[in-house]
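Of the protein chains in this complex, all but one are displayed in their positions.
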Amino acid sequence: MSLDLRELYQEVILDHNKRPRNHGRIEGAARTAEGHNPLCGDNVRVYISTEDGKMTDVRFEGSGCAISTASASLMTEAVKGKSFEEAEAIFKEFQQMVTTTGEAVPHPDLGDLEVFAGVREYPVRIKCATLPWHTFRAALQGEEEAVSTE
Amino acid sequence: MSLDLRELYQEVILDHNKRPRNHGRIEGAARTAEGHNPLCGDNVRVYISTEDGKMTDVRFEGSGCAISTASASLMTEAVKGKSFEEAEAIFKEFQQMVTTTGEAVPHPDLGDLEVFAGVREYPVRIKCATLPWHTFRAALQGEEEAVSTE
Amino acid sequence: MTLTVKAPNFEVLRADFPILETVVRGKQLAYLDNAATSQKPQLVIDALDRYWRAQNANVHRGVHYLSQIATSEFDAARVKVQTLLNAASSKEVIFTRGCSESINLVATCLTSGASAKATNGQKTTPCIAEGDEILISTMEHHSNIVPWQMAAERVGATLKVIPISDAGEIDLEAYAGLLSEKTKLVGIVHVSNSLGTVNPIKQMVEMAHAVGALVLVDGAQAGPHLSIDVQDLDADFYTLSCHKIYAPTGVGVLYGKRALLEAMPPYQGGGDMIRTVSFERTTYAELPAKYEAGTPNVAGVIGLGAAIDYLAHLGRWYVGPEKPDMTDREALVVAFGAIHRREAELANEASRLLLEIPGVQINGSAPDKAGIVSFTLDCAHPHDIGTILDSDGIAIRAGHHCCMPLMNRLGVPATARASFAFYNTMNEAERLASGVRKIKEMFS
Partner (left out) sequence: MTLTVKAPNFEVLRADFPILETVVRGKQLAYLDNAATSQKPQLVIDALDRYWRAQNANVHRGVHYLSQIATSEFDAARVKVQTLLNAASSKEVIFTRGCSESINLVATCLTSGASAKATNGQKTTPCIAEGDEILISTMEHHSNIVPWQMAAERVGATLKVIPISDAGEIDLEAYAGLLSEKTKLVGIVHVSNSLGTVNPIKQMVEMAHAVGALVLVDGAQAGPHLSIDVQDLDADFYTLSCHKIYAPTGVGVLYGKRALLEAMPPYQGGGDMIRTVSFERTTYAELPAKYEAGTPNVAGVIGLGAAIDYLAHLGRWYVGPEKPDMTDREALVVAFGAIHRREAELANEASRLLLEIPGVQINGSAPDKAGIVSFTLDCAHPHDIGTILDSDGIAIRAGHHCCMPLMNRLGVPATARASFAFYNTMNEAERLASGVRKIKEMFS
């Protein structure tokens, strides 16, 4: 297998794909939204519980590839306990990391999320990584309709 | 001007184009039909008077190129006084002459109509030469609708 | 036609397809995405190049040299398609933008009752109206579903669906039960792009005709792999996707029985499809021009002609010098016989090797299949399979293959699909399987 590919499918990703964290629904969640990737037809639903402006619980459900599943799993871990603004800042940096071409730069603030740095070499898979995030933001903004990554 | 072209636009053709014979309508003609060349939009109408199974008068009207005008003019001369069967035989030979590719063979039976032999080198112009003939035959067969060369 | 010769080695034909030399991330390309689009032989590439350098002009009504060459090449291509399909007349061959447009044309013209008046004084116009039924199958491509949904909605007709078995075959009993005098049209795919199933078209047409229904056969996936005889099938409409038949993109074919095409109202309006235009009254041209509004894809159609030439060459090469006076039709029949066998060999071997891997499931197990192997792996999503195989130079497709209702029926969101052409090799089938085996290990 090529080196590139090892960059994409890092152990952390394979692990979160196999055993996704925070997988499942939150009954009566404060906020929820569904996201859809038109390129493949996959869906993800994100649930958020809040208390005092902090997200006390974030979970997801849906069908997707390893990249989107691991991204959802790692996202829920990253944003749990954070405020909306903090989550937004993480999203911004994450998105920048996976969409910026050119020389790779380190993103230490992203913690485990940095494993998705390799996605930028796979343009058609970028939406896999960002789908959970777009859905998460839609839930925060209380959008009713399913969002799509386009 | 190329030799080929002189073959197409023979003096006889240019002459019949400039001064078409039997041009005009026959009021109360026994038979008439209109023909249409979809490639250029030109039209011709043929009128036939008959007596005792012979065509006593054949005339034409319409707008067309030099080839179709001369063909109509020479056709009316060729079929006047003939029976339907005789006209049909002339048509058959004429059509064969203008559509057969390969080595040219003489068509002495066609008389003046032989000047159209050059048309076979110009596939898009063959319909110009045959339009009057198709219209003539439609008139003989009493077809109501305008015929087209297609 | 029976063959007396030993089958020649198909691998020598690879040299005719320059793109097969491509190296992807250091590995030789194994192009197993032929159901999406086929690669083009040098003969087609050369025909296109020659066209742009020495023949390009608008066709029809042009009196000048280039226009005459372009027109005669264009018209010749129509006759070649007639031969390919064994149509009764080249006037029954309509060039469209693609298979999808061909189907839309029929769906629209059969439901545009209002415009029917405008046709050249036709008395009876075939028409689907309120209360009528349209039958399609569960395994249709979106291109043979959505146009009928839109048409049904337009006129208030009902769309009904022929179920399929677990093996991916049409349930003929259910089909018989669904057919009734209300059925005005059956839309059925000849070869499924997701399952590879070859449907029993001739029988299905017969059954439909018995209740007076018309049949449109979506031949997008049959065109590249089977020898088609529309007269024998007695199909009313047959559609082709030419970029899948080794020809350029941007060309489709609609075959329709002459009487039907003559009776139907026109589709798009514009240049070339008219006889006379005035603001008071417009009359339409005869077939095939009636359905070809505007400048056609001249180069694409000429490229299609070259692709058919290539297939006829292939037939002659396959037979060898024994039958020097084969007709083009005979050569094409031989070619597709050989292609179908070769592709089945490749696909069967790929299936066999894949099934040795625990967790692999193959979708579609009809006995007569075209060279399509659709599969899933328990631990990896089809797109992950696609990406990882790509890094080994193996090109497959992952997704719903424009067959969402079928995916629903199969109970999967998507599949991975390897689709073979005659220029593929056993080695490529092996590379596919060993790639999938590695993924299995990686994801378990």
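Each chain carries a letter (A, B and C) given by its place in the written order, and its residues are counted from 1.
The rule is short, and it goes like this: a residue touches a chain if its C-beta (ideal position, glycine included) is under 8 Å from a C-beta of that chain, and two chains touch if they have at least 3 such contacts.
Source: prediction; values computed, not measured.
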item	value
Partner chains on view for the chain not depicted	A, B, C
Hidden-chain contact residue, picked from the options C:Leu287, C:Ala395, C:Ala421 or C:Ile439	C:Ala395
Touch criterion as defined above, residue of C:Met204, C:Ala299, C:Val319 or C:Ala429 at the omitted chain	C:Ala299
Residue of B:Phe60, B:Phe94 or B:Tyr122 touching the missing chain in the full complex	B:Tyr122
Touching the absent chain when the full complex is considered, from C:Thr249, C:Gln361 or C:Ser434	C:Thr249
Missing-chain contacts mapped onto chain C	18-19, 22, 24-25, 29, 31, 33, 36-37, 39-40, 44-45, 48-49, 52-54, 56-58, 61-67, 96-101, 103-104, 107, 112, 114-115, 117-118, 141-143, 145-150, 153-154, 159, 161, 241, 243, 248-252, 266, 268-274, 276-279, 282, 293-300, 383, 386-387, 389-390, 393-399, 402, 404-405, 408
Contacts of chain B with the absent chain, listed as residue ranges	1-2, 4-5, 8-9, 14, 17-18, 39-42, 63-67, 69, 122, 125, 128
Footprint left on chain A by the chain that the document does not show	36, 38-41, 123-125, 148, 150
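FYI, only the chains that are shown with their structure count from here on.
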item	value
Distance from the mean Cα position of chain B to that of chain A, given in whole angstrom	79
Chain A and chain C: spacing of chain centres that average the CA atoms, whole Å	39
Chain C: positions in contact with at least two other chains	none
Chain B: positions in contact with at least two other chains	none
